[in-house]
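Just one protein chain is left out here, and the rest sit where they should.
And now, subunit A:
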Amino acid sequence: MAELILNQVSKVFEQNHVVDQISLNIPQGSFVALLGPSGCGKTTTLRMLAGFETLSEGELRLGHQTLATAKTQLPPEDRNMGMVFQSYALWPHMTVAENVGYPLKHRRIPSGTYQKKIKDALETVEMMPYAQRYPQDLSGGQRQRVALARCLVTDPDVVLLDEPLANLDRHLRASMEESFRAFHQRTGATMIYVTHDQAEAMSLANQIAVMEKGRLVQWSSPEALYHQPKTQWVAEFIGQGSILMGQKVPENQTLMGEGVNALFHPTNERAQSAFLVRPQHVQIELINASLPQSAALTARVTSQVYRGERYEIHLEMPNQQRLQAFHSVAVPIGATVSLNLTQAWSLAA
């Protein structure tokens, strides 16, 4: 059990850098999400960790043990890792108990312990009553739990999860997320979780690696990712928000209070910076057209979407910049509103 280290790891397929010099230090016991749109190289990275893909460059280490370099390769069967596949990969010709017990067969384990370990693993995921069933008799969520139990049974150093919730419906996802969290707390294993769903990544992981076109663009906690995105691409990828151009300020700063509105004043024509403005930081108020305009910032309502707990309002400022706001009641389309921005994050150019 030790730190999992990716050092300048690259994967090249026919001159295509699918994974481009990724370096990560993953402390033991952390829950890491590899997040990115499809084709960003996250699954390839996971498969390199598992040993199903070779490295083109770089090095993979688990503590002092080298797992793989560009030349050498420890086979997957010797890595003591567990993996939950997107398709669950339960063997259809084996019962639940046989599926869970299979990894034990390849380790020298006394037969008494064998049965006990299977029982413990199945109890952890509350699947003991189904031990003698076959995978095809189980529901999606149950299959997922069996796949988890199969990982758990050998006490792996690292558990890899490849979009494990992609095939489940929304309600089941919530309960499976809870299972993963409990699993992580109970085993203390390092977990690497691949997903394209930012909400899933945010709610599960304590560290997130955001990938884009094979590169690592940000490696931070979910909170930092949300509030302090490093690039405009991350800002647009994570959560809701608008990118506004405004007065030049230093990069990567959270700006709050009275001064924020002034940054975006329409008369401001000087050198510009890009800002991320989250919709919850945009307050709007209907302007009575007959009264003289007092507010510095105004915008026109272009459309709105009812989201149940609130309305999502889409706005356009007089200088054609678009932004989003939340509001508790509906506003008429075409109406002019006054804006009050309470917080903004200045992005790197």
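The criterion applied here is as follows: contacts are C-beta pairs under 8 Å (C-beta built on N, C-alpha and C of every residue); 3 or more make two chains touch, one makes a residue touch a chain; residues count from 1.
The rule is short, and it goes like this: contacts and distances are computed from a predicted model.
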{"item": "Per UniProt record, name of the chain withheld from view [\"Teichoic acid D-alanyltransferase\", \"NADH-quinone oxidoreductase subunit K\", \"Iron ABC transporter permease\" or \"Acyl carrier protein\"]", "value": "\"Iron ABC transporter permease\""}
{"item": "Among A:7, A:54 or A:253, residue touching the chain not depicted", "value": "A:54"}
{"item": "Selected from A:36, A:58 or A:82 as touching the chain missing from the view", "value": "A:82"}
{"item": "Residue touching the undisplayed chain, where the options are A:30, A:73 or A:336", "value": "A:73"}
{"item": "Contacts of subunit A with the absent chain, listed as residue ranges", "value": "50-54, 65-66, 70-79, 81-83, 85-87, 89-93, 102-103, 105-107, 150, 154"}
